[in-house]
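Working notes for the structure below.
The complex appears here without one of its protein chains, the remainder shown in place.
Note that the chains are named A and B in the order they appear, and that numbering of residues resets to 1 at the start of each chain.
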Amino acid sequence: MKPTAEQRLWMYRNMVLSRYLETRIESIYMEGKTPVFNMASGPIPGEMHLSNGQEPCAVGVCAHLTAEDVVTATHRPHHIAVAKGVELDAMVAEIFGKATGLSGGHGGHMHLFDARVNFACSGIVGQGLGPAVGAALSRKLQGKSGVAVAFMGEGAANQGAFHESLNLAAVWKLPVVFVIEDNGWGISVAKQACTAVPNNHLRAAAYGMPGVHVPDNDVDGIFAAAGEAIANARKGLGPTLLEIETFRLAGHFMGDAEDYRPAGEKEGLQQRDPIPRYRRQLLDAGLLDENSDAALVNEAQARVETAIRFAQKSEFLSPEAALDAVFV
Amino acid sequence: MTTKKATRKLTIARAMAEAIAQEMRIDPRVFVMGEDIGPLGGVFGTTRGLITEFGTERVRDTPISETAFIGAAVGAASDGMRPIVELMFVDFFGVCMDAIYNLMAKNTYFSGGKVRVPMVLMTSTGGGYSDAGQHSQCLYGTFAHLPGMKVVVPSNAYDAKGLMTAAIRDDNPVVYMYHKSLQGMGWLGTEKGATVAVPEESYTVEIGKAAVVRKGNDVSLVSLGAGVHHCLRAAEVLQKEGFSAEVLDLRSLVPLDREAVRASVGRTGRLIVVDEDYHSYGVSGEIIATVVEHNHTCLKAAPKRVAYPDIPIPFARPMEQWALPSADKIVDAFRQMMLNQ
Partner (left out) sequence: MQIAIVIPADLWEDDSEAVITAWLFNNGDEVDKGDLLAEVMVEKAQYEIVAPSAGILTIIKHEDEVVIKGAIIATLDA
């Protein structure tokens, strides 16, 4: 399955936008945290898990999804939220904890919910899989269309919920696709040090579903594999496990010293940054030229800046609003 | 006259790691499992230096498989080993609670006392730095409520080392709950009062014994972990207003030193419990019940609690800070108590 020119440009634009967003969040996150890195300080306090380098996973999959389809994501959600069409101003405002945020500041960066586009994320490894299975079940029971996609890291494939969710999805033949963003590291532990098989797509066999491996963080390759998996789910053929080889250009969380990475690994990854690589492919294919690229980049950056200004100017809810929204 | 060499201070993180290392040196049955506890030394510094000294057989990074490795700790402990496992954030207990409360906590009982489960489950607790609802909880009540596991909560490095040594040597399962704001990680802003002098040699702090960390006559401020430091600050403020507050550091939740609580409130006649865990159905209610069901006539005023509201922890800083216990809230509670008297 090959992407159309329009799809390729859509994917590129979303990668450019989400990368610029992460770059801006990174710099704002560090405000108030130098020279003393106190996680509680600054306009964006708490933890921050950025998606730089993993953008192809988000766009290659979400290119096949509509607002109706359900996506669950993890503690590293921004690129996926952008690609899924989460309302950008409200998303950034939520990251800042403001009243205008998706949840009025109740959730923050790891707990982004946008019901309009059926997007949710959670901070507990593996716990987005059950809900994705349930969403798929719900659509089947209601006779409604739509597929569910659960994103996770490769570390989640060692968590009980992974095995239970895949088995259940297969037993009930549900329209759900499981997507592993394999960036090789679970904080400081390398995949090979904690995973009993060389690659997680092999585990799909244990759950009676296809397991597909996409190497090399390749946008169009991800598009093709995801397209087939999602099409199969829509046709009622049941779930697929998709394992995408990707990498994170930054640490697990902001401030991660990354001493666990072998020397030279990070520099090597910078060379393989998927965005300049895809840009090159689009230029070579004549879908982009220097001018149209510059315009696209400027527009994406301007969009992000608008969202950031919106978030910065917004107020916080009053402190007592902490008591709201426990129940409806 | 020779100068006596000073006792060095340690952060709680270093105190925990030192206790574990000292026990591992004398007892080959002790080993450690958990996520990122190997070369990283634990996300909260609890296992710093261990893998260098003891190697990968005894210091094991695990996959993200809490049910498996905590269940494995139960099995290893039942078979003669003395494992220490780390549950990185107490909030993650949801994925592995069966191994904890149904196996670790009950196997000794189900076996009529014949099977021992000498393991330590150490886990990080606490918020206040905007890590939101799944990474900031205390859950003291949750673990204290379920029978069969001891629960300790150090407020300072001296107790931290002694309680860890005691926990490792205890033949029962011990849940060791350390508060992130007391650890000394630097990047989380640490309570200065938690970093204190710690003896170099091995020693234990008895599990099940509270400590009066500040003597007083007018009110008993009872707390644990980070709450103890809020109480000490509140006591300073009250002192300037002419009141003397006694601060009782529970140190253990199971066994609970009910005698110490009753003795303190018996002396002061007033009780304020400070608990960062959720208000209802937890530690604060238990402390109040401990006093009232024993002797309510000692009370000069209705007891009060400064506890976290019954809400998921909000992300936004103004909301989170508003919800947390603080010295100001404790002082206000005391003033209210005096007004209502």
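Just so it is clear, a contact is a pair of C-beta atoms (placed from the backbone, for glycine too) under 8 Å apart; a residue touches a chain by one contact, two chains touch by 3 or more.
Owing to the predicted nature of the structure, the values given are computational and were not obtained by experimental measurement.
Which of B:Gln22, B:Ser78, B:Thr123 or B:Thr195 touches the hidden chain is settled by the complete complex: it is B:Thr195.
The hidden chain makes contact, of the residues A:Gly184, A:Gly255 or A:Pro319, with A:Gly255.
For chain A, the list of residues touching the undisplayed chain reads 34-37, 255-257, 259. Taking the whole complex into account, chain B touches the unshown chain at residues 3-6, 8-11, 45, 184-187, 190, 192, 195.
By definition in this document, only the chains that are shown with their structure count from here on.
Within the complex, the chain A residues that touch chain B are 37-40, 45-47, 97-98, 101, 104-111, 122-127, 155-156, 158-161, 186-189, 193-195, 255, 259-260, 316-323, 326. Chain B makes touch with chain A in their complex at residues 35-36, 38-40, 43, 61-68, 91-92, 94-95, 128-135, 186-189, 309-312, 314-323.
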